[in-house]
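As you look at this complex, bear in mind that one protein chain is not there, while each of the others sits in place.
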Amino acid sequence: MAVYLFADTQVLVQGITGNQGSFHTRQMVNYGTKVVAGVSPGKGGQALEGIPVYDTVAAAAEHHLLDASILFTPAPFAKDAAFEAIDAGVKVLVMLPEHIPVHDALAVTAFAKVRGTVLVGPNTFGVVSSGKCKIGIMPSQFFVPGKVGVVSRSGTLCYEIVGTLKAAGFGTSTVVGLGGDRVVGLSFTDVLAEMEQDSETEAIVMVGEIGGSAEEEAALFIKERVTKPVIAYLAGKSAPPGKRMGHAGAIIERGKGSFAGKVKALNNAGVPVAELPFQVPELVAGSLRK
Amino acid sequence: MAVYLFADTQVLVQGITGNQGSFHTRQMVNYGTKVVAGVSPGKGGQALEGIPVYDTVAAAAEHHLLDASILFTPAPFAKDAAFEAIDAGVKVLVMLPEHIPVHDALAVTAFAKVRGTVLVGPNTFGVVSSGKCKIGIMPSQFFVPGKVGVVSRSGTLCYEIVGTLKAAGFGTSTVVGLGGDRVVGLSFTDVLAEMEQDSETEAIVMVGEIGGSAEEEAALFIKERVTKPVIAYLAGKSAPPGKRMGHAGAIIERGKGSFAGKVKALNNAGVPVAELPFQVPELVAGSLRK
Amino acid sequence: MKLYEYMGKELFTLYGIPVPAGGVVAVPEEAEVLAGKIGAVVVKSQVLSGKRGKSGGIGFADSPYQARELAAKMLGSRLSGLAVDKILVEKKLQIDRELYLALTIDGALRKPVLLSSAQGGMDIEEVPEELIIKIALDANIGLQPFIAREVTRRLGLSGAVARQVVDILLKMYRIFVERDAELLEINPLVVSGEQVIAADAKVTIDDDALYRQSGLPLVEERTATEKAAHEIGLSYVELDGDIAVMANGAGITMATLDLIEYYGGRAANFLDAGGGAGVEQTAKALELLLARKPKTIIINIFGGITRCDDVAAAFAYVKQNIGIPVPVVIRLVGTNEERGREILRENGIEAYQLMHEAAAKAVQIAREN
Partner (left out) sequence: MKLYEYMGKELFTLYGIPVPAGGVVAVPEEAEVLAGKIGAVVVKSQVLSGKRGKSGGIGFADSPYQARELAAKMLGSRLSGLAVDKILVEKKLQIDRELYLALTIDGALRKPVLLSSAQGGMDIEEVPEELIIKIALDANIGLQPFIAREVTRRLGLSGAVARQVVDILLKMYRIFVERDAELLEINPLVVSGEQVIAADAKVTIDDDALYRQSGLPLVEERTATEKAAHEIGLSYVELDGDIAVMANGAGITMATLDLIEYYGGRAANFLDAGGGAGVEQTAKALELLLARKPKTIIINIFGGITRCDDVAAAFAYVKQNIGIPVPVVIRLVGTNEERGREILRENGIEAYQLMHEAAAKAVQIAREN
C-alpha cells in the first residue's frame, strides 16, 4: 500500500510543452512515473518523449485513464486548468504553480471538495511514493524507498530533511508537499490520517514553519488518532513577528502561530521537535527503537 | 420505516407568520407533524400556536433540532431561505413556492447536492408519511396510512388520485410531490429508489404528465431496479404540442416528452398506465393481487 | 419571454459579442439610408417565429433602392400570423462557416447545458443528434474557459477563430446567468475570414425572473385573453374547442382536458386557476371564459389551498352581477366543500363529486347545444 500514488498511477501533465513542464516530465518518467498524456492548448497532436500531447484534458481522457494530474500552467490560467482536471475526474491533482490568487485557491479547493479530488498545493513541490511514482519537481535522487513518511509545508527544506534522512540510511515511503500558500488543499491532518493507515509508513516526519495553525491542529490530531511515532522540524524560530517571510506561509500575527506555541502543542502530543534539520534522523531512529 | 419523513421528524417552518405559512402550520400540527420552530425575519420572539418564532434559521437551530424545513417564503427570497435551511443542515427541505426563477432553482439544487440535503420542489405541495408527518399543503383528510406510495409531478391531480385511492380503500405510505417546475430537487427515480426499499410500501403510483423526460427515465429505472408493482397515470394526452400548459412542466418539444412516448416507455417496463384517474385504484388492486 | 432578434443583438453588443453592422428600422426610407451606409444588406423581419427564412421573412438587397423595396414589402405584412412592425437591416456577411451555439437548461440533469454544432445555419431540430455537442455545466463553477476550449476543439476550430468562439461562449454564459435567460442561441454563428460574428440571436428570458430584469425590454407574444389571464395571475392557453375549462392546478386541468377528449368533446382552453385563487380572481377567470362564448363551462376544483366556498361564491357573484348565459358543470371536492355546495345549491346548481362524471356531462351538453 501507499498513500495517494501507486506504481501504476496514470499521470497527466498539464502544461507539458513549457520549459518547466517538459523538463520535469522527463524527470518524472526517469523516476518511473507513468506519464500517459500531456495537455497544452493549441499543441494537440504533438508528442514529448513519446507522450502524446492533447489540446484539452477531455481530449486526453478520450484516450487514457487519468488517475492524477500535475499542473505546470502559469498562475493566471491555473484555476481554469485545475477545474479542467477536477472536472475530468482525476483522483489526485498536484497544483504546482506559486502566486495563485488566493480567491482562485479558494475556488479550486471548494470544487475539489465537491468532486472528492485530492488537491495537493498550490505552491507545492508535489507528492511522491518513493520508488513508485513521483508527481512533482523534487530532485529524484533523494527519494528512495523506505519507511519514513514525510509531510512538509515548504519545498527545499523538505528536500533538505529527506536528504539528511537518506544520508542516515532512512528511505521514505510517501513524501507530500502541502504547499506554501495560505489556502492549500491538504492539511497536515489529512496526510497524517492517511499515513497512520499506510502499511509502508512506520514513522512520520512533519516539516512545518511558523505562522498559521496547521501544526497546532496536527498536534491535536496526533494526540487523539496517530499511533505511529511523529517527529517534527519547524522553521522560523528566529523570525521576528509580523513579517511575512516568503510567499504567504510564514507570518506570525496576533500572537498565534509562534514557534514556541507550535513546539509546545507538538510536545504535548508527544512529538519531539528537532532544533536543527540534521537532528531529524536521530530522532526518527530513536522513535523507531522504542 | 418510511421515506424521508418519520413520526418524530422535527420540522421548521420558514415564513411561518405569513397567511399561507400560519394556515398550513396549523394544518400540519393538526395532522400530527412535529413543528418545533418557525422563522420570520423581524418577528423573532413571537409565537404561533405555541411554536416559537425566530429571526433566522441559525437562531432556531440554537434551540431546536431541525430535521426538515418547509419554505413559505415569497419567490424572490426563496433562494436565500433555501440556502439558509440547507446551510443549517436540515436533511429534508420542502420548497413550496412557485415562480422561482430557474437559475435560482439551479443554484439551490446544486447546493443541496453539495450538502446532501433532500430537496423537495420547488413548486411542490410537499411530502407526507401518511399518519405520521406531513410537510406541505395537501388536504390532510385524504392522506390516511396504507401501503401505496405515490409520487407526482403535479399537486391537485395527485390529491385527486390519492382521493380515488382512499375511496377505494387504499391508504398511502409516503406521498411525494416532486414539483411542477423544470428544475426540481427530486426525480421519479430518486423516489422510486427509496420506495423500493421502504417496508411500508407495497405498490407505487406515479402521477406524471407530458413534457420532459422524467417518466422515461423512471421507466428505465423501474425495468432494472424496481421489484414492487408500479402503476402510472399521465396527464396531457389531449394537449397540442409546443404549448406550455401551466407553469413549466407540461410542454412537448422536438417530439420528446409526448404522451405516447411516455406510455410506451412505461408499458415496456411493465408499468400499466391508467387512461383515467379513477382507473388507478383498480390497477393498484390488480397489481397487488398478482 | 422571447426577445426579438434585434433586442437580442443589442444585448450581445452590450456584452461584447460581435454582431453584423446594421440597425432596426420601422419605415422603408430608413432601410434605404442604412443600406446606403452599409452596402449589400440582409433585411430580416422582426417576428418571434423560428421559420422566417422559409416563409419569406428574410431577404437580400444589393442596393439602397432594393433595400427600400424589400423593406416596404415586409413592413406591415404578416409572417406566420404575426405582424411585421420592424425590420433589421444588416451587412450581408461573407460566410465561410456556420456554427451553432446555445445555452439552455436541462431539467432532467438539473444543470445548464451548452449545445453546439458545426452544422449551423439550419434549424437545429433538423440536425442529427450525433452532430450536436452537448455539455452539461456544473453550477458550482459555471462555464469555464476550459469547457469553451473543449467545445472549439470538438467543433474543429483553431487559432484566432477558436479564441473568438471561446470569448463569445464566456460572454454568452454571462448573459445567460446575469439576465436570467432560459435559452440563448446563436444560429448561425458565422465565420467570415478570421472574424466570428453572431448572425442571429435568439434569447428567452425566464418569466419568473422578469421582476429583477428591469433593464430588459418587454415583449408581448400572448393573445389578449392570455394576457388578461396572466395579469390576474392565471395560466391560460387558448385551444379551439367549445367547452371552456377551469381547474385548479396544471395537472388536474390537463387531466380535465383529457377527460373531455376521452368522452368525445373539445376543450376551448386550458385555464389553471392555480393554488389558492380567491373569490375575485376566480370571478375574473369566469368572465374570461364567458368572453369567448363557449357552449358550456366546466369547473373542476379539488380544494386544497383553493377553498370550495370561494369558488362557489365567485360563481354566484358572476351569475348575479354579470349573468352566465351558458350551462355550467361544476365538480367540487376538498376544503370547505359543504359550504361551497350549499352556495351552489342556492344558485341552482348541484355540484358533482367525481371529475369524470362532470366531464361526461359537459361533453353531453356541448353536443346537445
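Observations
For clarity, chains are labelled A, B and C in written order, and residue numbers in each chain start from 1.
As a working rule, a residue touches a chain if its C-beta (ideal position, glycine included) is under 8 Å from a C-beta of that chain, and two chains touch if they have at least 3 such contacts.
On a predicted model such as this, the values are computed, not experimentally measured, just so you know.
The missing chain, though absent from the view, touches A, B when the full complex is examined.
Contact with the omitted chain, checked across B:59, B:193 or B:285, is made by B:59. Across the entire complex, the residue among B:114, B:144, B:220 or B:276 in touch with the chain not shown is B:114. For the chain left out of this panel, the touching residue among A:66, A:118, A:183 or A:219 is A:183. Looking at chain B, the residues touching the absent chain are 41-42, 44, 55-59, 77, 80-81, 83-84, 87, 107, 110-111, 114.
Panel shows chain A; residues 20, 75-76, 98-107, 109-110, 114, 125, 137-139, 152-160, 163, 180, 182-185, 187, 207, 209-210, 212-214, 217, 235-240, 243-247, 249-250, 254, 275-278 of it touch the chain omitted from the view.
Everything below uses one rule, namely that only the chains that are shown with their structure count from here on.
In this assembly, the chain whose C-alpha centre lies farthest from chain C is A. Chain geometry summary: the mean Cα position of chain B and that of chain C are 27 Å apart.
Each chain gets a centre from the mean of its Cα atoms; for chain A and chain C, those two points are 54 Å apart.
With centres set at the average Cα position, the gap from chain A to chain B is 46 Å. Each of residues 138, 140 in chain C touches at least two other chains. Shared interface positions of chain B, i.e. residues touching 2 or more other chains, are given as 114.
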